[in-house]
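A single protein chain has been removed from this complex, and every other one stays in its place.
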Amino acid sequence: MKVTVNGTVLDLASGTSAIDAVFAAGFDVPYFCSQEYMSPIGACRMCLAKVGAPRKDRDGSWIVDDETGEPKIFHFPTMMATCTTAIMEGMVIDTLSQDVKDAQNGMVEFTLINHPLDCPVCDKGGACELQDRAYEYGTGRSRFAFDKRHQEKHHPLSDLITLDRERCIHCKRCVRYFEEVPGDEVLDFIDRGGHTYIGTLEDGLPSNFTGNITDICPVGALLDATSRFRGRNWEYDHTFTTSLDDASGSAIVVDARTGRIERVKSGLNPEVNKSWIDDGIRFGHEYVDHADRVRRPLLRKGERFETVSWDEAAAFIAERLRGLSGKDVGIAVRADATLEEGVAARALAEHLGTGQVDHAPRHGRTLVPVHGATLVDVATADAIIVLGDVSEELPALDLRIKDALKGVTPPPLLPHGVPIADLRLKERMPRASERLTVVAAYRVDLMRHAGHTVTVPVGGEATWLEAMTAVAHGERVDEAALAMSRADAEALIASWRDADKAVMILGGFVLASAAATAAADALGKAVGARQVRVPPMANGLGLEVTGVLPSHARYDYRHMLAGGARALLLSGLDPAQDPALAERLRGCELLVVHDMFMTATAEIAHVVLPAASGFEKDGTTLSLEGRYLPVRAAPVDGGEARDLTGVVKSLGEAFGQRLEGRSVRSARRVLRKQLGFEPSELDRLGLLQPLPKVRASVTVTTDEEATGEALRVPTMVRPEYLAYNPHLRAALGDPALRLHPDDAAERDLRTGDGVTVSVDGVPRRLRVVVSDAAPRGVPLVPATPDAPVGRAVVDLDALEVDRRALEVA
Amino acid sequence: MSDVLDAPKPITSRFDPRFETTLYAHVGAAGSHTLAYYQAHGGYEAARKALGMEPKAVVDEVKASGLRGRGGAGFPTGVKWSFMPPVDGRQRFIVCNADESEPGSFKDRYLLEDDPHQLIEGMLIAGWAIQATKGVIYVRGEYYHALERTQAAIEEARAAGILGTGVLGSGFDFDLILHRGAGAYICGEETALMNSFEGLRANPRLKPPFPAQAGVYGLPTTINNVESFCAAVHVMRRGAAWHAAMGTDDSKGMKLYQVSGPVARPGVYELPMGATFRELIFDLAGGPTESAKALIPGGSSTPLLPWSEATLDLPMDYGTMAKHGSMLGTGGVIVIPEAKCIVDAFYNVVRFYAHESCGKCTPCREGVATWLPKMYQKLLAGQGTREDLVVMEDMVKNMRGTAFCPLADACAMPVQASFKHFRHEYEHLVDTGTSMYPRRREWAE
Partner (left out) sequence: MSAMHQLPTVTPFFADKQQLLSEILGRYPDYGQRSALMPLLWEVQRAERHVSEARVAEIAEILGLHATEVKGAMSFYGTYHEHPVGRYHLQVCRTLSCALAGADEMADFLEDELDLVNGETDAEGRFSLQFVECLGSCGTAPVLQVNDTYFERVSRSRCRALVDAMRRDALPEPTRERGGDNEAADPAAAAEGGAT
């Protein structure tokens, strides 16, 4: 459609909003209530413009201006809010004339009359939309000579978010956000008219995605409590990077100052996380600056450690390795290592001549599906089958699934980026819950939004999937295995088959089981669904496809730990939490631990090397959908911490060798050859690539499948760091042992009790949460990198109650 | 030419012998709210007739009658009905706006209390016309008596087969939901009403989509005022031509006008459209009981007209009011006595809108609900300045046409008119620190 903005003519798709037309034409118009990815509501009335359009006569021809001979422009009688006005053929928009300016001035004045103007003490100062707009569009004088509205100034909406009600300008972004994005209506306007304020009755804002409101609040009303009063916006270094918290590949911005991370905000990646991140990613960074971090290499001297230089540590390791056959060395990296670190691990293994190299945690199955789906595929799917608890496992998926239920395809990008006002989005849009089926062994949050929910017995995914496949093939099945009537199962399968785009999401519970994974493949094939496989950690897929894998199944991580290796280099892994494994590791001739904290394994190591956090390294990661994304170091002071390429550099020097992967740069030379592109040139949005097939033989591990009637369940927050993340810990509590009310009652346990309980032989200190999400007899414990999602043996009868305040182990 | 000369003159006076009260004819009669009374006076015959016609023919009849909505905006009722999308299997709704809360308006209340079947019949006709099988009557919560009477009438109608499946022996199903408001004027705005009905905060919704496309629960909906539905009954009963014979060029039919303020007999009066203020205020309401200086023609949101012989002779219709810078609104005339401080009177009006602002949009929340009343308080405290008057006028200008819904205009327009016609009272107040006329009034012993 042809539109003219202040004389500039442009051609835009019908349905575009007038405000986007203004920005597309390179002009500016102020706005507060509109927000990318949310419904335009026209509440702030800042985006006023003079708008006109030609009209057609009864006979269908344009009414012509007699003087110019051009179609006559009929102006709307009042100024229009451009955010809620759709463009029309021939529309003329004026944002520059004096009466428009006057109206905008007037609106700024109204907006400011009750605003405290406490910019000097406001965290948003310098990054405040109101401050900017008041400069550009206000008159700079105040004619409001009355007391301003007084309201609560430091109201804790939760332990993570602080609200200053005086600063609120009622744009409704936060309220709309909760309804429209996660669908958790935990915040609302209270009262009306001039008394309206935002508030909640929900303790702690129960949603996994609360922090995004601090990003979108246009003023300093909603603030990230972890970063309050820590610095001014212009003092921060902003690093645009990719979160390594999970495999979503979510874009984040790390704001650092004087060597500390002050806050993490959501970055924008339209095809990945749009502009939203979960609270685990946002608030779970405080461990990086924690005083307990290992900042220099440590070398065991008898019972004690001594601080040494990297060279001394490397020399010690090289010396010890000289006495060993290379084959006896095992190298394992945690599955959130970068691809560059993976190259370093491989190069080291190659140099030593060992096939015992692996990443962990990983399932015994490949993460490369036959017909993979992207996050955009999920967001545009019309049938989704979720197996597991993706809301906790990979929260970005939760939001993309909710997008799909709304049935609005991602907006096309405009010259200025994501549309500011996508008129297809509405408040309180219905969500087509019947498109979503959620299957799990306990009640997962996403079930609230699902039209079809199936609760299977623990470990029952395979049986259910096989039964559904049998129905799909018209075979006889036992209805009990379907957990629904055959007719319902047939209807469900028909709906998947009839869908234009069906997507099946396999969480850890399925991938932990060979039978369930095979059954999911078969069902997917039968109904024509694409697949998403949720990696257990951020770069599991990347480490797999770049081959950070043992040369043979019997050289995998488990076997290394079980005795296959006499020397071990472990990066980020902590197997010694298990007393049996600790005993075995004590017998190693060399145990090198590369980690950030003094873990149980570090305590028994010969050498502890300080590891860089995911915020301190440059590298590349591969997200679950096959998107290569850049990880960039923020200016954080990690002491002498290094990533694995730094470790390999030191070791190489001690060996007198220039190993591949001794720096990010050298690792990238290897990757470039392997992947066919230059990783250092990746932009923030990353590069989506078809995934190479990985040889099945090396991805299979030989461990038997776990048994046990308890479940290790995913959690959005990383339990291993919770003790070092004080705000998250205060908000969400210590790692939880969720128990069915009857199970709790039998043992006289109450929510909040601290207990020590054995999980697969590992004693863990947990906090009891009585919850009917847990089925009777099925305790739920949080998974960790060393004990990932899956079945577990939890001995409730050997549980010790500790009613004192719980110190996290 | 001769045709025009021969055509009968339209009826524009209650005293025209051809005029007969219809809408309000039975209000107050003993038992007027009962089904028995209603049926004894021809009740539900119009609905029977409508049900025997094609729905589109009913819409056309209403269009031809020239009936315009009586809720305030005066939108042609038949045209509104014709906006409904083609029947597509989705539930369709007909909604009655009985949230009447505009100061100076009180006609709907008596219709609900004393003639609820008239409304039910009107909704049934409209429901048939737009093929909506469900109706909603949204009554303001304070109208307790009206709610009881209407509820009782609905139950009577159900028992008599007038509501329910196959109403009045036809194949048409129709039933009503009576829904109670809870004290918020903005719920009279049609989209806010729908939000309120749905259990949401009653902020107005964005238009488009208009109710016909996405109304109650996002389904096709038509919404009209109580009086509009009642008028439709008489259009069906007596025909479009009968209705169109009353009134002026752009305003047809009869209308319930309301008079309040110091007049001898305030209340509701039924007149043909185009009757004059003089007829209403003097001939029917007995004239002012004290000297008057202005009148508000159609509820507090309509700009006042200064009291004069010329004003009194204006016909009360949509076009004339627009031509004189005001609006017909709900036809709720308020007479403003000479001996009342105009600044205080408009502070009263502003306080109403300030109290009722929903808070969604900036100019209304900060201007109407916050700043403007504070300015009035300052003036009335004798603290105002000439500069303040300039600020007020500018502020009100910035509220005009910039808000999300018409509520802010409803506040701004009358204030502007008060400045236009009574600036001297404002100036007197700021210059001397005291009102030109008393703020307080006598309260009858």
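Every chain is named by a letter (A and B) in the order it is written, and numbering of its residues begins at 1.
Throughout what follows, a contact is a pair of C-beta atoms (placed from the backbone, for glycine too) under 8 Å apart; a residue touches a chain by one contact, two chains touch by 3 or more.
Bear in mind that the values here come from a model prediction, so they are computed numbers and not experimental data.
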Contacting the left-out chain in the complete assembly, out of A:I190, A:L413 or A:A494: A:I190
Which of B:P17, B:P86, B:G171 or B:G199 contacts the chain that the document leaves out: B:G199
From B:E148, B:D250 or B:E427, residue that would touch the chain that is not displayed: B:E148
Of B:E61, B:E100 or B:E425, the one touching the omitted chain in the full complex: B:E100
Residue in contact with the excluded chain [from B:V233, B:A345 or B:L429]: B:A345
Hidden partner interface residues of chain B, rising order: 21, 24, 27-32, 91, 100-106, 108-110, 113-114, 134, 140-145, 148-149, 152, 177, 179-185, 196-202, 216-217, 258-262, 265-270, 284-285, 300, 332, 334, 336-337, 340, 345, 348-349, 351-352, 355-356, 358, 440-445
Sites on chain A contacted by the missing partner chain, in the whole complex: 184-192, 199-204, 206, 208, 716, 732-733, 751
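In this section, only the chains that are shown with their structure count from here on.
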Complex contact set, residues of chain A against chain B: 40-46, 48, 77-79, 81, 84, 102-103, 106-107, 109-111, 113-114, 143-144, 146, 149, 169-170, 172, 188-189, 191-196, 426-428, 430
Residue numbers on chain B that touch chain A, as the complex places them: 184, 200-201, 205-206, 218, 354-363, 365-367, 369-371, 374, 378, 391, 394-395, 397-398, 400-404
